[in-house]
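Here the complex is missing a single protein chain, while all its other protein chains stay put.
Moving on to chain A:
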Amino acid sequence: MLKFDNVSMRYPGAGDVLRNVSFHLERGEMAFLTGHSGAGKSTLLKLIAVIERCTRGRVLLDGENLNQAKDRQVPYIRRKVGLIFQDYKLLQDRTVFDNVALPLVIAGYGHHEVSRRVRASLDKVGLLGKEKKYPLVLSGGEQQRVGIARAVVNKPPLIVADEPTGNLDPELSAEIMHLFEQFQQVGVTILIASHDISLIAQMNHRILKLDHGQLVAS
């Protein structure tokens, strides 16, 4: 599903942020990406969403080399990757419904189909009935659930989350992680960056560990 093949990444002016990173995530696998702050976790995830491109090596998604993707193809790659962020990245002036609907509207779905899928997605994250609310009146945990609902509404084969529980207390964090496990059970591939060692240790999943840009355990 997702394969890193000797990937190196360097920002102009900075040194190598990733060095010869290689790993392979099977379809339906769930893995954590850990490492100290500044280890290169976010950078690695950005390569998957083609927010950045690697300087050496290959990132393969579904067997396709992301480095060769043309700019006009990038939006369609992103539709296959559900992105989840630490700060949720919700539109504050839009309702929960509109936020979750965005990927569907972008893909050109009609009103009824959008409505049906948004409801199904909100149901999965346990927020059915909050469609008309605005993100600001929701708790942090609920906002992140909206973010997750938006990421999965389009049924992407891969979910990539960057510190999804970074702003949440341990109890809520565990709930969110269990939510991810539920998606894994229906065959979605999941990669979660987190430095919450204790939380990761509780869960029985593969762990990729970055140290100064190098993969030291996988």
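Methods note: contacts are C-beta pairs under 8 Å (C-beta built on N, C-alpha and C of every residue); 3 or more make two chains touch, one makes a residue touch a chain; residues count from 1.
Here is the rule we go by: contacts and distances are computed from a predicted model.
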Checklist entry - Any idea which of "2-ketoisovalerate ferredoxin oxidoreductase subunit alpha", "ABC transporter permease", "Glutamate synthase (NADPH/NADH) small chain" or "Cell division protein FtsX" UniProt assigns to the chain that's been left out? => result "Cell division protein FtsX"
Checklist outcome for this item: Missing-chain contact, candidates A:Asn6, A:Gln73, A:Gln185 or A:Gln202, resolves to A:Gln73
Checklist entry - Given the contact definition stated above, which residue among A:Gly35, A:Gly57, A:Pro103 or A:Gly213 touches the chain not shown here? => result A:Pro103
Checklist outcome for this item: Where A:Leu47, A:Leu83, A:Leu127 or A:Leu208 are the choices, the one touching the absent chain is A:Leu83
Checklist outcome for this item: Per the touch rule stated above, chain A touches the missing chain via residues 46, 49, 51, 64-65, 68-70, 72-73, 75-79, 83, 89-91, 102-103, 105-111, 150-151, 154
